[in-house]
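I am attaching a structure below and will ask some questions about it afterwards.
For this depiction, one protein chain was excluded, whereas all remaining protein chains were kept in their positions.
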Amino acid sequence: METLKDIIFILIYPGLFFLLSYSLFVEWVDRKVYARLQNRYGPLHTGFAGMLQPTADFIKLMFKEDIVPEKADKFMFSALPIFGLAIVATSSLFLPVWHYTAQTSFVSFSGDLIVAVYLLSLATLVLFLAGWHSTSPFATIGGVRVITMLFGYEIPFLLALLGPAILADSWRMMNIAAFYQQTPVLLLVNIIGFFVALISLQAKLERCPFDIPHAETEIVGGTFTEYSGRKLAFFKLMTSIEMVVGSGLIAVVFMGGFPGGFWIGMAHFVVKTTFIVILLAFIRALCSRIRVEQVVTFSWRYLTPIAILQILIVILVKAYIN
Amino acid sequence: MKEDLIIKQLTEKFGSGISETSNPSPRRMFATVNKEILNEVIKYLRDTFNFYHLSTITGVDKGDFELNYHFANELTCVTLRVTVPRAEPNINSICEVIPGAVLYEREIQDMYGIKVANIPDGRPLVTSDDWPEDNYPLRKDWTFERPKEVIPGEQNGD
Partner (left out) sequence: MEIKIPIGPQHPALKEPISLRVTVDGEHIKDVDIRLGYNHRGLEKLAEQKNWVQNIYVMERICGICSHSHTTCYVQAVEQIQGLEVPKRGLYIRTLVAELERVHSHLLWLGVAGHETGFDTFFMYTWRDREIVMDILEIISGNRVHYAINSIGGVRRDISEEQKKLILGSLDTLIKRTEYYANIGTIEPTFVARLDGVGPLSKEQATSLCAVGPVLRASGVANDVRKDDPYAVYDELPFEVATATSGDVLGRVIVRVKELLESYKMIEYLLKNIPEGPISVRAPRKIKPGEAISRYEAPRGEDLHYVKSNGGDKPERLKVRAPTLANYPATVVMLKNMFIADIPIIFAAIDPCVCCAERTVQLIDTKRGDKVMRFSELRKMSIDFYKKMDLSKKGNLWKL
């Protein structure tokens, strides 16, 4: 019985099937909000209000011609999209999507927060390798930009997640979520960290103003220049899933997780992650792309000190409570 | 009038090097200049009357080629004419006086086949890489013949 439950867990909810369909839904939300902010309609024709448009795009890309450049490293070039998709899908297993009393996620152990963050960084590394192994000049520059940006946003992201974890006295996502469900007032302490994490997540997802590695007008497709067809579809899907996992992570740490059993928990998950995705779409619409060295300067001059300030506040609050 | 002053000073300074000056309408002035002293005249105009801005160089095929250097400042527009013989199409570059002239001189080279000496960058500007030699489109005796189309990657002539 337990095995069956595990299989359902992995394949249906909150595993692969749910993850895929939900990430496509989130992509639709993102596109729609972005379009409305720009005085456009966005997807309109496929499905209800264009809801199936990301799915249609995905299916269309799957059928497109798949080209591997002659000079590229064939094995790495083909393996990386699947590898990247696997990594982000794995990282979703750590989200405590089920009710928090019994089994909260497929694997839950002390320190799963760090593992999830680590897996998300690994996904970024996959993008770098993809750019590097394409060997085209645009892809190489894109790959180098991915890594340069990683040095900028990774530290503030981790520091921002560190604050709530210190307050909750745990590295286990389920415990952090449970802690804030008991005393929701303490969520307000982390409000600065929430915004730091949000901006870092935006950079991690490589969206405007941090869409530097694949800045269309500068280096064509950047890391994805040589990718087409199925492989590009996998990369697009990977980005969408990364968005779900990243916003899920923030929802767990800063918004009290997803309590209330199967159905209410799912409602919590959908509402909270969609809210974060809408915030991300707002950032995307309101900024212009900045340069790669401006990202690093920005994150070390502003984001990191603010994240450290957040940790100091958390430590003081903790001392006061105890 | 500013134009009269320029004409007077130019003829005083360069004497027989300047011929056929005219002022057909307000703010327009034409002067024919000897090929040899062109750079000196331009330098003099630039330093005395602030003619830093070269608008363009127009070539006209009148049997011999006539090059019109259109200069402009805030008040007027001066055109210096130079005649280049068809038998020996050579002229000196003015890039050391007016650095912005390089594109126009390259265009003249492409279109009229006038060799510009001392040009900093003498590659073709507007003609394609496979443009045939000794074809100068703006010469009056040039007519267009569509070259045989070659599709890259296929055997030529198939």
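Order of writing sets the labels: A and B. Residues in every chain begin at 1.
Please note the rule applied: a residue touches a chain if its C-beta (ideal position, glycine included) is under 8 Å from a C-beta of that chain, and two chains touch if they have at least 3 such contacts.
These numbers come from a predicted model, not from an experiment.
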Absent chain's touching partners (shown only) are A, B
Specify the residue from the set B:15, B:85 or B:100 that touches the hidden chain.
B:100
Quick one: which of B:54, B:84 or B:116 touches the chain that's been left out?
B:54
Candidate in contact with the missing chain, chosen from A:77, A:138 or A:234:
A:138
Residue ranges of chain A at the interface with the undisplayed chain
37-40, 44-45, 47-49, 137-138, 140-141, 144-145, 208-209, 211-212, 215-220, 285-294
In the whole complex, what residues of chain B lie against the chain that is missing from view?
24-25, 27-28, 52-56, 58-61, 68, 70, 72-77, 79, 98-104, 124-128, 137-138, 144
